[in-house]
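One protein chain is absent from this view; the other protein chains keep their places.
And then chain A:
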Amino acid sequence: MNSSPPSRRSVLRWGAGATGALATLPALTACGQTVGAARTTRQAATRPGQKVNLVFWTWVPMQKTVDLWNRTHPDIHVEMQTIPQNVQGGYQKMHASLTAGNPPDLAQVEYHELPGFMLVNGLTDLSAYGADELRDSYVPWQWNQGVFDGRVRTIPQASGPMGLFYRKDLFEKWGIETPATWAEFEQAARVVKARGGGARLCTFAPNQPSWFAAMCWQRGARWIRTEGDDWIVDMNSDLSREVADFWERMVRDDLVFVGPDMSSAWFRQVQTGQISAWVGPQWGDAMLRSNAPGTKGKWRVAPLPQWTRGDNASANWGGSSTAILQGTRHPREALRFAHWVNTDPEAVDLNISVGYGWPAAAGVFRGSALDKPDPFFGGQRYNDVFTASDRAIDTSWKWSPTTDADFAQFGDAFGAAMAGGGSLAATLAGAQKNTVDNLLAKGLKARSA
């Protein structure tokens, strides 16, 4: 224990070496390291008679459908695990599992999230497992939501064509005709405010940018497009601003409630008739039915109000696919299940009963559970409205691979504008800039339109 203290020079030399090593460390380890899914899909060999187990993550309560599959397919057992809805934790879970290399075999992913999952190589190339042959079983535009660079990446599940849910009894009481245009919609809101005793026609939900996107979609705006390798963001167009101005007037004139929709407070307003209309998607039927059972028989569905009388423009809100995540060991079996769960008539009926949306399978509507007069909607064949709405959707709409982040910032800005007296239209410019920034931060080429 008699070592002399190290000389100053040797300390300096050691220090320089260590800093040098530290400096090269990122470069060394970063080289060749890939971003995204830690594991790639590879078909595992199975012996005859071996039972394959699949894990399926979804937030739609589809247990009955899965039970049916397990009864009828003894060789492939599917375990359904309920995950938090979309951005409320579901995607976080999926992304974490992809990075960690332990993803489920199948997961519910909304169409607008697919480009984001592509960016982390999170989806199995299903063309390699014969998915192209299934194409004809699905509605073309929904199928195309999952095709990237000519390769099939996911099996479509359902979409959300939009319509107008309204309380027929209350409309009659207040003498309101079903609005066919947005101008009439605004007029109806004024009548409700005047005669409703504290009620409002509907709610403007700043937390729901995907709803607002659907409104702009109907107006004809297109938020994102590509030119060569560039992503062009165009959220701040005249058409989007027109939609923003309309809803801003509704808010400023106190014609609508402002607050999160599909929340406990909102459901309470729906139950008590404080809200008498909802510009909502087809899957909204299950929302109303299960959360406001006391209003049974009083609801009706009308087509989405139009910007120009006589037009027939519609839009989509939501819509999901059954994705086979990168890293599964049983892509063939997973593909079989994904196809069955979305096209088998019995499965589709069960899915419909729990509100999974508008089926992506072609030609299953006629004769399905959707194609019946519904007591909740006073015996109306309300899905006829959504059939027409579905056909009127312009399917050229595209999503950005950063939709989650874009929407999060968009929702924040909307909330701030509502509270601070800023204008909704002004937030569009900020949203456009944020989206370009998000794309750039991901290492993509992007610019404003």
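Just so it is clear, a residue touches a chain if its C-beta (ideal position, glycine included) is under 8 Å from a C-beta of that chain, and two chains touch if they have at least 3 such contacts; residues count from 1.
Here is the rule we go by: contacts and distances are computed from a predicted model.
Trainee: Given that one chain of this complex has been left out, which of "Acyl-CoA desaturase", "Sugar ABC transporter permease", "Menaquinol-cytochrome c reductase cytochrome b subunit" or "Bacillithiol biosynthesis deacetylase BshB2" is its protein name according to UniProt?
Mentor: Options "Acyl-CoA desaturase", "Sugar ABC transporter permease", "Menaquinol-cytochrome c reductase cytochrome b subunit" or "Bacillithiol biosynthesis deacetylase BshB2" narrow down to "Sugar ABC transporter permease" for the missing chain.
Trainee: Looking at the whole complex, which of A:L68, A:M118 or A:A313 touches the chain that is not displayed?
Mentor: The one listed residue touching the chain not shown is A:M118.
Trainee: Which listed residue (A:Q108, A:Q269, A:S320 or A:N351) would be found touching the missing chain in the intact complex?
Mentor: The missing chain is touched by A:Q269.
Trainee: What residue numbers in chain A mark contact with the hidden partner chain?
Mentor: 25-27, 30-36, 87-88, 91-92, 95-96, 99, 115-116, 118-121, 148-149, 205-207, 226, 229, 231, 258-260, 263-265, 268-269, 272, 274, 401-402, 404-405, 408-409, 411-412, 414-416, 418-420, 438, 441-445
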